[in-house]
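Right after this comes chain A.
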Amino acid sequence: MTLSLLTPAFSVGRNEERCIRCGVCVNQCINQVHHLDEDGFMWVTEKNCVGCHRCAVLCPTQALTITRFPLDFRPNQYWSADSLREIYRQAESGGVLLTGMGNPRPYRSYFDHLLLNASQVTNPSIDPLREPMELTTYLGDHSAGLSEAEKPLLKLEIPVMFSAMSYGAVSLNVQKSLARAAREMVTYWNTGEGGLHDEVKEYADCTIVQVASGRFGVSPDYLNNAAAIEIKIGQGAKPGIGGHLPAEKVSPGVAQTRMIPAWSDAISPAPHHDIYSIEDLAQLIETIKVATDFQKPVAVKVAAVHNISAIASGIVRAGADIVAIDGFRGATGAAPLRIRDNIGIPIEMAIAQVDQRLRDEGIRPKASLVSAGGIRNSADVVKILALGADAVYIGTAALVALGCHLCQTCFTGRCNWGIATTDRQLSKRLNPEIGAMRAINLLKAWEHEIKEMMGGMGINAVDSLRGNRLMLKGIGLEQHELDLLGVSPAGA
Partner candidate 1 sequence: MRYVIIGNCIAAAGAVEGIRSYDQKGEITIIDGERRGCYSRPLISYLLAGSKGAAGLHYRSEAFFARNQARVIPARAVRIDPPAGQVELDDGMMIDYDRLLLATGASPLIPELPGIEHPRVKTLYTWKDAEEIAALVETGATAVILGSGLIGLKAAEALHQRGMKVVIVEKQEQILPRLLSPWSATIALRHLQEQGIQVLTGHQAVSISESGEVELDHGAKIPAQLVIVAVGNRPNQSLAREAGLKTGKGIIVNQYLQTSDPDIWAAGDVIETHNILSGAAEVMALLPLAHLEGYLAGCNMAGQAVRYPGAIFLNAVHFMGMHIIAAGEPNRSGTVLQWQQGSSSLEMTIDGDYLLRYIAINLPGITGPLTAIVEQQIRIELKEWQEFIREPSMASLPAAYWAEMRRWEEHGGLRCG
Partner candidate 2 sequence: MRVQSNPEYCLGCGLCRLYCAAAHDGYDGNLLKAFKRGTPQPRADLIVRNDKSWLNTCRHCHNAPCINACLTGALQKDDQGIVFIDSQRCVGCFTCVMVCPFGHIQPSRDSYRVVKCDLCRDQKGIPACVSFCPNGALSLTEEVETR
C-alpha cells in the first residue's frame, strides 16, 4: 500500500479540563473523527475532519476547537497550500475534483466596494418604525397597458426569495423549512431540479417549480402545483455544464420524486436537448404557458456569463416573464472545483449591465430581474436592487441560517447538519419547525434592516430604490468598473 501524501485539512483540539467524556462529539460526527473507548480514552482521526463544526457546536462544555491543520509550506504566493493539496488529491484519485457551495476565491466583491447614500438636511430620512415602508414587489411582465389584460404576477412582501435547491442536493426537511418560511413571510421558495415531493405539495401557492435539462419530476401535475415555473438553463456555480447528483444521494425518496432509478447518478445534460436556439426557448416558454393556461409567470434562469446582456435581452424577447441571473458566487451541492472557481462573472456587473441594456432597448418592463449568487446580508440586497434587480434569491444565506458551516463537502451526502443529505438519520438533525423559525427570523431581520437603510436614504418604497444608481457610490474601483456598474465614485 502506498503512502498517502495528504495531511489533514483541520486540526481538532480538545481541552481536557473541559472534556467530560460525554461522547456527543463521537455520536454526532458522521465522518467518525472522534473516538471514545470503554476505558475513557479519547482520540481523533483528523484526516476525516471536514471543518463542519458540528462537534464543537454541540459540545456541552465548549471543549473543542477546530483550526487549520498547522502545516506551513515555505511562503509561495503562487503555489498556495491549496493548489498543492489539489494536485496530491488528483495524483491519488485520478479524478475530477468535486466540491460544494460557492466560489470561495478572492475575486473582487463589488458589494464590498459600493457604499449607500443617506439623507442629511434635504430629503429627510424616514423612520421605519413610525412610517409605512413599502417592500411589496411584483414579479412578472409589467408591460401591459391599462386597456390590456393583466399578465400573471408573483406578489412578494419582501424582495427576497429562497433560491433553487433540489430535493436530493438538500434534504426534504430543508425544503419544508424554507417552504414554511416562504408562506409565513409571503415570498417564494424554489424546488430546484429535483421535482416536488408530496410532503411539500401543500405549499403550492408559494412554490416556484423548476424545469431543468434533466426534466426531473416534470408532469402536468408538477406544473400546476406551483405559483410560477422556472426554466433552468444554467446556474452560477457551474455555467455550461449540467447538474450532477452523486449516486449516494439518490435515495428511494429522491428517486421517486425525480422519476429515476435509485442509487445511480442523476446527471442533467448541459443543454436542454430541445433548446438549441432562442426560438426553441420561446417555444418551450409558450408550451409551458399553454400547459398552465397562461395563469402563471414563466421564469428563465441563467448563469452570469460573458454576453449576459445579449442573452438576457433574447430571453425577454422570447417571452419570459422573469429573468433570474445567477452570478459566479452561486452555490451548488456538487460541481467540479475548476468549473465552480473559474467560470462566470460577478452578479453585480451582470445585473447592472442587463438592467441598463433592457432599459436601452425599451423592454425593461416586460420582465422582472432576479439576482442570485452571493447575497450575504441585507446591505447586499439593497445594493443589488439599486443596481437594477427587482428581487433576490438567497441560497447559501438560507442554508447558513439553517445551520450550514460551509465545509464544502455537500457532494458526499454526509452533511452533519442534516442539510445537504438525503440520509434519513442525518436529515433528522434539521427539525423543520426549528428550520422554518430560523429562516423566518433571517428574513424578518433583513426586512427590518432593509427598511432602516431605505429610510436612511429617504426612500419609503422599494420601487424608488430599484435601479436607482444614484444611491450608490463606488470606492476603490477603477473607472471602467464604475462605468460598467453605472455608478460614480465616492466623493464625486
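Keep this in mind: contacts are C-beta pairs under 8 Å (C-beta built on N, C-alpha and C of every residue); 3 or more make two chains touch, one makes a residue touch a chain; residues count from 1.
Basis for inclusion: all candidates are chains of the complex that A comes from, given by their letters.
Only a predicted model underlies this, so the values are computations on that prediction, with no experimental measurement involved.
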Of the listed candidates 1 or 2, the one touching chain A in this complex: 2
Of chain A, residues touching candidate 2 in the complex: 17-18, 20-24, 27-28, 58, 60-61, 424-425, 428-429, 431, 433-434
